[in-house]
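One protein chain omitted, others in place.
Letters are used for the chains, namely A, B and C, taken in the order the chains are written, and counting of residues starts over at 1 for each.
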Amino acid sequence: MNPLLVVLFLPLATAVFNRLFGARLGKGAAAGLACASVLVAFAFAADSVLGLAALPAASRQVLVHVYDLLDLASFRVGFDLLLDPLSGMMILVVTGIGFLIHLYAVGYMHEEDAGEYARFFAYVNFFVFSMLTLVLAANFLVIFTGWELVGVSSYLLIGFYRGKTSAADAGKKAFIVNRVGDFGFLMAIFLIWNAFGSLDFSAVLPHAAALSPGMATAVGLLLFMGAAGKSAQGPLHVWLPDAMEGPTPVSALIHAATMVTAGVFLVARCHAIFELSPLALGVVAWTGALTAFLAATVAMVQVDIKRVWAYSTVSQLGYMVLGVGVGAYTAGLFHLLTHAFFKALLFLAAGSVMHALHGELDMRRMGGLWRKMPLTCATMIVGAACLAGVPLTSGFFSKDEILLMALRGPHADFGLWLLGYLGAACTAFYSGRLIFSVFFGKPRDHHAYEHAHESPWVMGLPLVLLAVGSLAVGLLGLPGFLTHWQPFTDWLAPVFADLKAVPEASASRALVLGLMALYTGTVAVLGWIAWRLYTGEAAAHPADGEATSALHRLLWNKYFFDEAYGFVFVRALLGYSRWLWRWVDQGLVDGTVNGVAAAAQAAGDFLRGRVHNGRTRQYAAYLAAGACLLLGLALIYHR
Amino acid sequence: MIPAYGLRDLAVLGPEIACILGAALVLGLDMAFRSQSSKRLVEAAAALALGVSAALALGRLAAGPGSAFGGQVLDGAVPDVFRLGLAATGLLTLVLARREGGSQGLLHAEFYALLLFALGAMELITVSQDLMLSFVALETFSLAMYVLAGFNKAWHGNREAALKYFLLGAFAAAFFVLGMALVFGALGSVRLDAASALLSGGKLAAPREMLLDLGLSLCATALLFKVGAAPFHLWTPDVYAGSTTPVAYFLSAGAKLAGFGALLKLLGAVPGCPAPFPQILAVLAVATLLAGNLGALRQTNLKRLLAYSSVAHTGYVLVGLLGLGTAGSGAAASVLAYTLVYAVMAFVAFGLVAAAEGGLKRPLLLEDLQGMGFERPYFSLALAVAMVSMAGLPPTAGFIVKLGVFKAALDGGHTLAAVVAILNSVVSAAVYLRVLVALYMLPKSPDGAQGGARLSGTLGFAVVALALALLALGLLPGSLLALGSL
Amino acid sequence: MGLREVLLAVFAFGALAFALAVVSTRNTVYAALEFVAHLLCLAALYCLLDAPLLGVLQVMVYAGAIMVLFLFAVMMLDIQETGRESAFQGPGQVAGALLLAALLFALLVFGADRFPAAALAPAAAPGAPGVGADNVVRVARALFERGALVFEAVGVLLLTAVVAVMVMAKRRLEN
Partner (left out) sequence: MFGVGFFLALAFALFAVGAFGVLTRRDPLVMFMCIEMMFNSGNLALVALSRYLGLASGHALVFFVVAVAAAEVAVGLGIIIAIFRTEKDVNVDHLSELKG
């Protein structure tokens, strides 16, 4: 039996078992089983990937046929799995980080009763299975199935806390916004089916050039519509911040590390189609860049730490999409990999803080926590440093590569780079802001501070492992001028071997170093500004809706004026961000989504109230009108 | 010359004859044994008749297409599977009636007899090539259905449902009569095979073609009324909500199978489905999808929700019919597959409604399901599977059949209708999600249905088995798609 | 204009006039009687259109049996109550219904009557045995030879109707 089948189906089997019998087994057994299954899956995945690595680079593709989904004379689709360097990397991420998050959840969820506990692990295992189906798919039908399954499991987990209306609403929103994206994906699949008569990647992607330019653009844009829904790219990002209603490990696993990267994965997988259409690639890149910048500015004013990380995730996904949009697939995927580590870490650390403070998430009520929870503090600083792009961390290398490609790559554009750069500056600011507000300065809520405590080892261990991983994973993709040892690029090279021009930035070493210096300087300055603003006694957090009084305080307090114009600039940006969040993001984008839903409901109510009013004779009138309609159409369109 | 009809002709109608003889048997048994114990006997006889009918339909399927009674009847793979599906739907209705019948006053010989008469007529209409025969069959099952809808006259809802259904159904039937007259004027007969022979031979002058189109459109009105296509659908929520649950299921699934079987025959009269039929179907499909999905969006009464959902599903099937003009689009097969899977999904849904409303003196509401997810795990999982399948998500059979109808429409060049249909599945996701939210995410409501929702006996077994079948067909859709090669 | 034409005109006018009377009469009993008159006009038209068998059938089954059922129902339901209420809903609904009915009529006439002769199937050659001469024999052949299956189906329909009426007529089905 192929080890891939174990990787795929073991989590499913455990999920089913835990859902049915987990509650009776007790907590320990349910959790142990769930963790063990993912660990075993990881081991088998590693084994498969090692086996793949042993093959010569050009033939690193293993197709596993599970069974025929349908087999007609003209048309065959199998439940086929494809292991290649791309999916190999993804299964390691899903099972590896998935395992650490399982481990963390053992501690995090321990207050739930046995039934809920087993249910949680069943759902998470089911999610792992769904995500593996998605990444291992060898044709569009299987990838769509996986795509929908992760949607369903994400939805189940967002609404995990029963009786919480906000959780149910968030789950519904996530599901429906994703359906909008899926509509595009499904249309793309139909177009591909029509054009190629097959859904197998092996029959479609190598022959993508057969598509007419217009068709390639249509397919590309529709595929990206699906990708944007899953990867929370504006304006379909509205579901992701609300999705934080779910348990924290879920946020870490699904809404940061794995599922949301599915869109990036899809674009990378179908790059052959995107490469045919400069328009589609342009839309991808600009969507990514705008999302990266705008979401980063919104993150600057959030006070709920999970929401900060949520908008940060939207922003970082924007970078990945920007990366694949400018043709820097390897760079985008590398950022996917590093982000999976450090964002999982950041969410889990946030969960640890939340755990310590009994559910408190408002950073305005924290402060000085480093004394109480040094381990959480240290690991979160590591994660935030990676996120902010502090030099020599993994995030620094991966983001640097994307920005370089945006400036000098095959589809470069200065505007893309500028948006990316500004977004990176904002990222540095909000990362610093969060760390300093939570862990440094003076405690702002003494009662909560007194009761804070470090989390147990099952939660601490994953934090440490992820912190180490976050730092170490950067070594896989050091910049080209430092070393010729490029394991990540080499590993993915076979996947992107079909690209005509090797997507390498044509930049001089001086430019590269200059840019690195620029980023480093930016991070340092903004980090310092954040430190000054958020550790002092007069911590600069305005209360809700008190933007004017904060401005007032700013003017009143000469201290800030003395510092630097930078503060004024930051203030202005903060004001802008607040405006962006409140009016554009919450008002316009979210409002549109809600508005469409409300309009549909109003139309439904109209139908029910006015048309279905229970009066037989009125029904008969509609019947007669329908007959007239039929006759009229028959007369108009007669042959 | 007297045409010689013989046993060979009767053999083609075996499945119908089995139903009708079954009805006679049921009435006879009831008269012979007037005791409590005869109820089981009557039920067994009805089940036997349906089983025989199904077996004979299967036999006809294996035997290949057969023409009988001078071409008035023509079966073939698609009609035979429709007949099989109808017999199965009848059996499922018996299962539902067995559970619900006691409390809803359905366990009478007349109920079984009317059900069998209706099924016989429904099966007949799917093989009929003669509009007059179709009309008689249509009226036979309509009359039976009016009375089934009002079977329990003690209930106010039953009375209102019966009257509404009857008045509107008779009104729709009048259009059929006039349409038949116009077809007679155009052709000199009311035979569908005559129409297709003349049309494909190019022997029909343009004005006569037009008269034929008008006549067929009017006939289609009555059939579209039965399947609940907008704007002929307004009776559905009222009648489903007013009838007893087994009858509501029979009205939704049986009428869809028979109605679409008949529509396929009707459109077979115009080979290649030329204008104006695609335009008519496209307009109706869009209207039906919107009416069904939007109407269901805020519905709280579960039976009404299922009625609107039934309307929406009719819309999807109409989308599939759009591919009829294009060879190789598999339109007929997609319609067949969709209606069959709908019958299964609807059974699971109505079966669970029946299980949950047991003993409740008012209609079952969405809030009664709140918190069931964990108290009644099997009930809830089965309902969840049905809802996911109705929403058309993988890996369920609902997804596969939706793909089939979308593909048929796209192959027929009806991109816009397909896009509207796919967009509608976004709306419908919201509809079915509300059921899942109630089951799994909301706290138990204080005055929710108490004690019901237990899956037991034949109904429990059938519901769980068919919910699993929906999943299995989604994962192994080969058999479903094999319908395309019929 | 011969006698036949005059009779046709009279009965056609009568059929339409009584039809209008049925929909506009408030009292149900009168409406039923007007409907009988309408049916009798139709029967006369059938006879004039060389369908004597159908004319007789119309009188016996429709004007006779069916309308007796209607009148019986009117008696059973003690109809006076509705008589007092206005028969129609508000003017808006009447106007809407009028519009719909007019539209239906216009579409049908426009569709079918635009090509009065060409739109119809070719008529039988002159001299061929028509519908008039041996009408009963011809109808009988059509009914029992090629129509045998439909005839059987009508039998089942009537049986179904008997059972259905039985269900509706029983005061309460014993459990």
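We adopt the following convention: a residue touches a chain if its C-beta (ideal position, glycine included) is under 8 Å from a C-beta of that chain, and two chains touch if they have at least 3 such contacts.
These numbers were taken from a predicted model, which means no experiment stands behind them.
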>> Using the touch definition from the header, name the shown chains in contact with the chain that isn't displayed.
In response: A, B, C
>> Can you say which of B:K164, B:K265 or B:R434 touches the chain missing from this structure?
In response: B:K164
> Which residue, B:V127, B:L198 or B:A241, contacts the hidden chain when the whole complex is considered?
Replying inline: B:A241
> Which is it among A:L134, A:A174, A:I435 or A:A620 that touches the chain not included here?
Replying inline: A:A620
> Touching the left-out chain: which of B:M31, B:A63 or B:V177?
Replying inline: B:V177
> What is the set of subunit A residues that contact the non-displayed chain in the whole complex?
Replying inline: 608-609, 612-617, 620-621, 624
>> Residue by residue, what part of subunit B touches the chain that was omitted?
In response: 132, 135-136, 139, 143, 146-147, 150, 153, 156-157, 159-164, 166-167, 170-171, 173-175, 177-178, 180-182, 184-185, 188-190, 237-239, 241-242, 299, 301, 304
> So that we can see where the missing chain sits, which residues of subunit C does it touch?
Replying inline: 1, 5, 8-9, 12, 15-16, 19-20, 22-23, 28, 31-32, 35, 38-39, 42, 45-46, 49-51, 53-54, 57-58, 61-62, 65-66, 69-70, 72-74, 76-77, 79, 81-82, 85, 87-89, 93-94, 96-98, 100-102, 104-105, 108-109, 112-113, 116-117, 120-124, 128-131, 135, 138-139, 141-143, 146-147, 150-151, 154, 157-158, 160-161, 164-165, 168-169
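Going forward, only the chains that are shown with their structure count from here on.
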>> What's the contact topology between the chains, one of line, ring, star, complete, other?
In response: complete
> For subunit C, which other chain has the most distant CA centre?
Replying inline: A
> Measuring from the mean of all protein Cα atoms shown, which chain centre lies nearest?
Replying inline: B
> Does A-C or A-B have more contacting C-beta pairs?
Replying inline: A-B
> How many angstrom between the C-alpha centroids of subunit C and subunit B?
Replying inline: 31
> Could you state the distance in Å from the CA-based centre of subunit A to that of subunit C?
Replying inline: 69
>> As a quick test, compute the distance in whole Å between the mean CA positions of subunit A and subunit B.
In response: 43
> So which stretches of subunit A touch two or more other chains?
Replying inline: 624-625, 627, 631, 634-635
> Residue numbers in subunit B touching 2 or more other chains?
Replying inline: 210, 214
> Contact residues on subunit A for subunit B in the complex?
Replying inline: 67-73, 79, 115, 119, 144-145, 148-149, 152, 156, 159, 162-163, 165, 167-168, 171-172, 175-176, 179-180, 183, 186-187, 190, 193-194, 597, 600-601, 603-605, 607-608, 611-612, 614, 616, 618-620, 622-627, 629-631, 633-639
> Okay, in this complex, where on subunit C does subunit B touch?
Replying inline: 108, 111-112, 114-115, 118-122, 145-150, 153-154, 156-157, 159-161, 163-164, 166-168, 172-173, 175
>> Show me the residue ranges of subunit C that touch subunit A in the complex, using the header's touch definition.
In response: 89, 96-97, 100-101, 103-104, 107-108, 110-111
